[in-house]
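Take a look at the following structure, please.
All protein chains but one are shown in place.
Order of writing sets the labels: A and B. Residues in every chain begin at 1.
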Amino acid sequence: MAGISLDDSVMPTRLDAVVNWARRNSLWPLPFGTACCAIEFMSMMASRYDFSRFGAEALRFSPRQSDLLLVLGTVTNKQAPVLRQIYAQMAEPKWVVAVGVCASTGGMYRTYATLQGIDRVVPVDVYVPGCPPRPEGMIFGVMELQKQITRESLSARKEHIEQFYQSLARQEELQQARGLSQYQVVREMVLEAGAQGGQRIW
Amino acid sequence: MVIERIEAQLPGAILERHAFRGDETVTVAGASFLAVVDFLFGEGFQMLLDVTAVDLETPEFRFEVVYHLLNLASQARLRIKVPVADGAAQPSLTGRFKSADWAEREVFDLFGIPFDGHPNLTRLLMWEDFPGHPLRKDYPLDGGDPFCSNDIGASYSPEARSLNA
Partner (left out) sequence: MNPTVSPFLPVLLLFLIALGVGAAILVLSGRILPGLLKPANPQKAKLTPYECGAPPRQEGARHRYNVKFYLVAMLFILFDVEAAFLIPWAVQYKAHLWTFWAMLSFVATLVVGYVYAWGKGALDWER
């Protein structure tokens, strides 16, 4: 941790604190909007709740240009490998917020078609319950994420991201080996993980 | 009434008819189905609104494929039901109605009823190599997900589902 001291009148700050301050106050979201939570997100971006005061005005619909993946809405089992690919293509530092109950646990859709929570396929940092959550609720979720970011350390490696990329490699291996589509492979990985007691495939 | 005209033109085609609060429904035998549809097209029922199916699991026939037709001129609507046995195919209406294309693909995807003469009979909603047909009554609601079944116990078991329990 480098100490930066300019002169006697400036408090020495640790590099981590400065970098984390910069990161948490410039979270550029990628709104992965699939359902009703995306509409609430739109109202959160609008002037009354104004998400841009958190530095998040720049919505980037490309994983290369964003650092916060906001999953807004139901993710189906057919959409699961797509979500994994988007998360894989994001550059670090990256965080994921599961907005709404559909993204957190599958919500009211306890069916064959709906992924029972995105944390089965991608690592999630914050869950925001609600159907849909009020904009204040989503803002509270992002503020919790900001608190998490404050506690991060530059030198610590993020285990969950490494595990995710390993699971992606496993997924590709299975695809080659069994000749199935990516949808069926991810579905089988999810079912296998469910059978073994754990639910996540990463 | 157009149903009487069908009776007159094609005797024996209609197996059953009923009406409920202004909705007219006819059950048509599979053999005369295309003749009935062509006759209705001539009568002005030139818009196919939907094709769907019901899994009844009755001993005589398993499915009922349901067609909704609309007469744009008179605004009359008609529901046609065709009993289909398990494994039997239905003739495709894609030659007559463009809207039959994806509607029949959806029925094939979710029920497994094949349509003869369809230009592209592949799954529409589920992915290509999805095993099974989800809207059949013997398909588990949670898709056989062990996480779901373990979590909430017996609610989706066949015993809980059956009406006799």
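In the analysis below, a residue touches a chain if its C-beta (ideal position, glycine included) is under 8 Å from a C-beta of that chain, and two chains touch if they have at least 3 such contacts.
Since this is a predicted model, take the numbers as computed values, not measurements.
Q: Where does the absent chain make contact, in terms of the chains shown?
A: If we consider the entire complex, the absent chain touches A.
Q: Based on the whole complex, identify which of A:L27, A:L115, A:V142 or A:I161 touches the chain you can't see.
A: A:I161
Q: Check the options A:S62, A:T150 or A:Q176 and report the residue that touches the missing chain.
A: Spelled out, the listed residue whose C-beta touches the missing chain is A:S62.
Q: In the full complex, which of A:N25, A:Q85 or A:Q176 touches the chain missing from this view?
A: A:Q85
Q: Extract the touching residues of chain A with respect to the undisplayed chain.
A: Residues of chain A in contact with the hidden chain: 2, 15, 19, 62-64, 81-86, 88-93, 154, 158, 161-162, 165, 168, 181-182.
Simple rule for what comes next: only the chains that are shown with their structure count from here on.
Q: Between chain A and chain B, what distance separates the C-alpha centroids? Give it in angstrom.
A: Their C-alpha centroids are separated by 41 Å.
Q: Report the residues of chain B in contact with chain A in the complex, numbered from low to high.
A: My answer: residues 125-131, 134, 139-148, 150, 152.
Q: Applying the document's contact rule, which stretches of chain A touch chain B when the two form their complex?
A: On the chain A side, the touching residues are 77-78, 110-113, 116, 180-181, 183-184, 190-191, 194-195, 199.
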